[in-house]
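The other protein chains are all here in position, but one chain of the complex has been omitted.
Lettered A, B and C in written order, each chain numbered from 1.
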Amino acid sequence: MTEVTLVQAVNRALRTAMSADPEVLLLGEDIGVNGGVFRATEGLLKDFGADRVIDTPLSETGIVGAAVGMALYGLKPVAEIQFLDFIYPGFDQIVSELAKFRYRSGGQYPCHVVIRSPYGGGIKGGLYHSQSTEAYFAHTAGLKVVVPSTPADAYGLLLSSIFDPDPVIFLEPKRIYRTVTGEVPEGDQRVPIGRARTVREGTDVSVFAYGAMIPPATEACQAAEADGVSAELIDLRTLVPLDAGAVLASVEKTGRAVIVHEAARFCGYGAEIAAILAEKAFFSLKAPIHRVTGFDTPFPYALENLYLPNAARIRQAIVDTVRAG
Amino acid sequence: MTEVTLVQAVNRALRTAMSADPEVLLLGEDIGVNGGVFRATEGLLKDFGADRVIDTPLSETGIVGAAVGMALYGLKPVAEIQFLDFIYPGFDQIVSELAKFRYRSGGQYPCHVVIRSPYGGGIKGGLYHSQSTEAYFAHTAGLKVVVPSTPADAYGLLLSSIFDPDPVIFLEPKRIYRTVTGEVPEGDQRVPIGRARTVREGTDVSVFAYGAMIPPATEACQAAEADGVSAELIDLRTLVPLDAGAVLASVEKTGRAVIVHEAARFCGYGAEIAAILAEKAFFSLKAPIHRVTGFDTPFPYALENLYLPNAARIRQAIVDTVRAG
Amino acid sequence: MRRKVRTVRFLAQSYNRPPAPSGWALSFVPQSVPGRVVTAASATEIAPEDLGPIYRTMLLARSLDERCLAMQRQGRIGFYAPVMGQEAAQVAGAWALDPADWVFPAYRELGVALVRGVTLDELFDQFFGNSADRMKGRQMPNHYGYRDRNFVVGSSPIGTQIIQAVGAALAARRRKDPIVTIPFFGDGATSSNDFHAGLNFGGVFQAPTIFFCQNNGWAISLPRSRQTAAKTLADKGVAYGVPGVVVDGNDVHQVFRAVREARARALSGAGPTLIEVQVYRLGAHSTSDDPHRYRTDAEVAEWKKQDPIGRLKHELIEAGQWSEDQDAKLLEEVRAEISAAVTRTEAIGPADPLSFLDDVFATRTLQLDEQRHQLEEMLHSGLVKP
Partner (left out) sequence: MRRKVRTVRFLAQSYNRPPAPSGWALSFVPQSVPGRVVTAASATEIAPEDLGPIYRTMLLARSLDERCLAMQRQGRIGFYAPVMGQEAAQVAGAWALDPADWVFPAYRELGVALVRGVTLDELFDQFFGNSADRMKGRQMPNHYGYRDRNFVVGSSPIGTQIIQAVGAALAARRRKDPIVTIPFFGDGATSSNDFHAGLNFGGVFQAPTIFFCQNNGWAISLPRSRQTAAKTLADKGVAYGVPGVVVDGNDVHQVFRAVREARARALSGAGPTLIEVQVYRLGAHSTSDDPHRYRTDAEVAEWKKQDPIGRLKHELIEAGQWSEDQDAKLLEEVRAEISAAVTRTEAIGPADPLSFLDDVFATRTLQLDEQRHQLEEMLHSGLVKP
């Protein structure tokens, strides 16, 4: 065990997977000699060669499409999209091809692809280096969507994703790439896809969050203690498949829910959590379900700290929810 | 007033707009000499010329990108995407450019573009001629999303969309292109964007639907009378901006909600309606919110009638909801 | 209206028809699917004994078109996209491949499928979407694939297979498998994002890929001349450092030779080739299309003179190896085979109603399990009917 940052955990997981399985390879823009613009692939070209760490031309259509083709043939490509904001030129290959190959072929052609991408705001990236559009992918049947918030989860979930037989969109909260550190194991130690993580237990209200929202949500839950509120915090970790059991169990216990994400609210991922609760935990609910989210605007630049949910807003929502009923 | 089909109403609205304003023009694949694969643009090439009814090469990137450029310059392009399933090669131009131009320029560059596209299942189109992915667009700040379900709305809402200063994704339920007929006015008679339509009033439960789900939802509400249930049916019509006032008012009255759409359930548009109700109409709600939707799979071919919500399923959901609390 | 067919760049020799083969007789393999006759991998001419099977396969494809169009009109299948006019291109093109090569089709590649050994029963299973369909009834007719035949399952979005084929080629090279990948696509597909990415990645990584572009003159209603202002589609290779060739797709010999040479080139490590195969879509785009809206009968008539089947038949008859009588008999035989396959497959029951909830993922998630359970109940209570 060593203390590493989240982005270092990503790097280690890639290294572990590539060492374990020669059919794992990486492709993307600036991932080779440059080691990735966030250094997630640092050192891998040197150790695994240009055959397995492939710097591609500037085309997300090409990156995703080539990864699909490699996977059809049997390899396990891990594609990097430099920023989630730049994934859309590859969107057709993702939603029409990657997500549907297994299905349309009656199971003949699995698509063993991971698409890794740094996402989210808080680095003064403005409209095009800040987006959180996980809802697009979560709504697309056939894709798994994974979002770690700790180095250990980044490591263990990335390994699970790379060896998962289905396509995985692996979203890395770049804002906490280097601000969060923690221990990661050595070797092929995986964290299973499909299970939420209870960050802290509580009895009055359940807080659901993921990615870079975990640190402010944790802070908010702690602060809410001063208001006499015991908040349970669940890190959803894998958005698809959702650990609905954990979500429902928590709300059945607490009777209240606050959902946090930095993406725009309207039709965001939080809506699905609210909808599931309103359908399946209705009779446990004591108060309106509160969403603390980004605003329904594109992501701004100068005022990003107003756009992003912070601990104070989350704490207020927690307290309001408990007071509401 | 004349009795026309929904697709004829679309054609008439295009004709009205083009006659009224020389800066309205159309572009897309097979829309000119062929009149569109669904004949929505039939006759327009002849009457308005190849300068205003532009057959483009096979590139949705090109269609949307060129439309954006035309709109920046001041024209009012109406782009046709042959099937919604084929919009994804143009997705980057839609979400990165069309939706964000006004915003990123501080209001200097509005993007007066309509993207029309037939969408939805029920025509034995399989995975790639059946999709309902309205949630992608509804989640994208900066886009309006409009879905008519009658010829009159198709006519009036398309006119409003064409003369709206913002980008509009105009989704035409192709399954009812020719099965629904009705009167449409002559001339520039618009239906405002942002207002839901009450299809029928009721007191026990509110049913929210749109597009091709309106006919089965209507049938279901009628049938539910036999179960002693009075169901109110609201056609949302414009998904963005949502007429939240109408949605909340209805549920404040009935205390119950059933949401219907043919898109996959997970993170679908219905989740947002449920989330809004769980937040803002919580204390009016007497029963769990029920969603009747497509399944969380790609759209199938042979078994599409199992995939699509039908009147019987909707009726059952109505009755179950009323019985639940 | 006949477009001038010319050879550009790279392939020095011209694609003239080779001298009529002599000393061989037509030999037809007996079953419905001709089964690939192996020729020396290096040969750039069709082996004389293969011309018969090639002709038979072309005739089979044509006859399938006739039957399927009729069945679509009768409402027995839901959709069909005919191959008529492209039989020589597809059959000869596929004939030049090794069975281990990976084919990435669009939706019109019936001729290729037949060469790869896809059976009539398999085709009709797919068209009906019955319970024997390998695609499990999930796709429209014409969208099929068979992993064991290295024939990847196609989709409707135009062009997507082009860059995928490049990815697969790089994977094959990494595994040191001596194969090529070959995406089949149309003139319209050259405008797609995936063509751009595919040719570019192909050129940069020198992928062992053959880009097989069937320029059939039309992309639904858009003529080739309005698809791009490039002089030829083969010219597009220049943009990617990929050699381009133009061949007359109504001539099995030209097509075969071009694919063989491109294949050798790809396997030698010299990179991909873009082959523009000039053909004409003699039929409608699909059963949803009415070509009279956008093109003249005269144009079609002009191209009918180049009919690839008539042309090969003529060649065979000229060579004294074939006769009109034999041809009529063969046609009858082929039609009977089709009828038999239709009878067999139409009797097979529909797909299991619960099956459409499978294969979203390798194993059903809890959420899909729950939805499957709900569907089961709805079927049981009669809320939905298959």
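Quick notes on this one:
FYI, a residue touches a chain if its C-beta (ideal position, glycine included) is under 8 Å from a C-beta of that chain, and two chains touch if they have at least 3 such contacts.
Computed from a predicted structure; not experimentally measured.
Taking the full assembly into account, the omitted chain touches A, B, C. Screening B:A13, B:L26, B:L44 or B:V68 for touch with the missing chain picks out B:V68.
Touch with the chain that is not drawn comes from one residue among C:A230, C:A264, C:I348 or C:L379, which is C:A230. Contacts to the hidden chain, counted on chain B, fall at residues 25, 51, 54, 56-57, 59, 61-62, 65-75, 77, 89, 92-93, 96-97, 100-110, 141-142, 144, 165-166, 194, 240-242, 244-245. Interface residues of chain C facing the missing partner chain: 191, 193, 195-197, 200, 203-204, 206, 226-231, 235-242, 271. Where chain A meets the omitted chain, the residues involved are 29-30, 32-35, 37, 55, 57-59, 61-62, 85-86, 88-89, 124-129, 266, 295-298, 300-303, 305-307, 310, 312-313, 316.
Definition applied: only the chains that are shown with their structure count from here on.
Set against the Cα centre of chain B, the chain with the most distant centre is C. Centre to centre, using the average C-alpha position, chain A and chain C are separated by 40 Å.
Chain B has its Cα centroid 30 Å from the Cα centroid of chain A. Multi-chain contact residues of chain B (touching two or more other chains) are listed as 85, 88-89, 127-128, 266, 296-298. Counting only residues that touch two or more partner chains, chain C has 133, 138-139, 143, 155, 157, 193, 360, 367.
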